[in-house]
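Excluded from the complex is one protein chain; the other protein chains are retained at their positions.
Let's look at chain A:
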Amino acid sequence: PPEPEPEPTLPFDFHRFLGQLRHRTADPVARFLRSFISEFGKKQWMVHEQVKIISDFLEFISTKMAQCEVWRTVSEAEFDNAREGMEKLVMNRLYSQTFSPAIPSAPGSPRKSGKSGRSQADAANPFGPGRRGQHQEDVERDEVIAQKMRIYGWISEEHLDIKPIEEKGRKFMGLAQQELLKINTYRAPRDKVICVLNCCKVIFGFLKNAKADQSADAFVPLLIYTVLRARPEHLVSNVQYIWRFRNQDKLGGEAGYYLSSLMGVVTFIENLDRTNLTISDEEFERHVEQAVSAIAEKNKEQDYEERLSPRRNVSQRLSEKAQPSALSDDDDDDTDAVTGLLRTIQKPLSSIGRIFSDDAAAHSNSLRLAQPTQRSQQRQTEDAAARQASAEAAEAQRVRAREHQVVVETLQSMFPNLDKDVIEDVTRAQEGNVGRAVDACLALS
């Protein structure tokens, strides 16, 4: 007999897990957790070590949890909720050490002289604190793909052989973008996966609504289109983080399919050039030139601001020395910048990333999170972990409430013939899960 796709019988409830964790009989688990978090922060691990250590710990703690009175007799679904909760709690706490852009960049990494040929990962002190190795590579790839997305921001449906998207379809696609962009508002891998899942489900909702073919032939171009429109920050880092730290048993099936698709889209965009698009040479060149000038213009503005600082003057002089023939006339600077940029588009991706690394450095500064490791080590109260997590959960709930409103409003505009109360109910019933809410609305409309 066919097995129906197992819908989660029990919606995930982080709160309930935290409540259980505060239970007296869960004390040993809370203690293990606390010391693990603290030990983890004492050393800087390689990515593959982090993956192994965290998955080993989650495996270990789940056997400990199974011995606690509070979980010993619960259903399999309830215990799974607890395992999911533990993964979320652990990853929320370790985010600043595991999510590449959240790790402070290594001191002395030659960011400002971004045009030097060496990889920043190699140049950084291999023993000092800071982002290195694969974490550093993730961030470099983030910068490259962000740049690609900026250069190709003009791509529209026809360039990807997508049928023109009508007004209602635009709402779907807007929602898909919104869902994807939420990936940076969550820290737990599970939550990030849900953003990808919802984004993809909305795309399928669109195809279904348009009574179109729902195969990969139709889905993949739309996902590329969505990503290019949404331009999510830290795209590579997010996908890598999910792949590394999400419970592998949960990465099969549908979620795995969507994640693999998103990874494929990442590769596609990284390698994007004229041959991947339906476009004439002339139109392509015109669009790219425009995009590149706009970027160069923006960089120039930033450059000008930076020139006001004396340190910048030094590097300015250095670069003049390196190019003695360059005229100091502003217009020529401009042209040079544009031709230079155009040339780099043909070069391997990494060089494009470096061209813009000044820009990116300013950006990554804003991500430098205060390092919580020292502080968290000092936190000695018995239920600190749980308390911290409650605060996180409360914040998450506030976010959810706001999102609920947004989802309801968007669904209302997508399904004008449905009553607002009905949409409210549907959204609430689906726990704000946009993918399922769209499915439900499609069934009702």
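As a working rule, contacts are C-beta pairs under 8 Å (C-beta built on N, C-alpha and C of every residue); 3 or more make two chains touch, one makes a residue touch a chain; residues count from 1.
Note that contacts and distances are computed from a predicted model.
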Chain left out of the displayed complex - its UniProt protein name, from "peptide chain release factor N(5)-glutamine methyltransferase", "Exocyst complex component 2", "SKP1-like protein" or "GTP-binding protein ypt5": "GTP-binding protein ypt5"
Residue among A:216, A:294, A:401 or A:444 that touches the chain left out of view: A:216
Residue among A:45, A:154 or A:268 that touches the chain left out of view: A:268
Given A:165, A:181, A:251 or A:418, the one touching the chain that is not displayed: A:251
Identified contact with the non-displayed chain, of A:39, A:161 or A:425: A:161
Contact partner of the left-out chain, one of A:12, A:45 or A:79: A:79
Missing-partner contacts on chain A, residue numbers: 2-3, 5, 47-48, 51, 63, 66-67, 69, 71-74, 76, 79, 134, 137, 141, 161, 201, 204, 207-208, 213-217, 219-221, 236, 239-240, 243-244, 248-249, 251-254, 256-258, 260-261, 263-268, 271, 275-277, 439
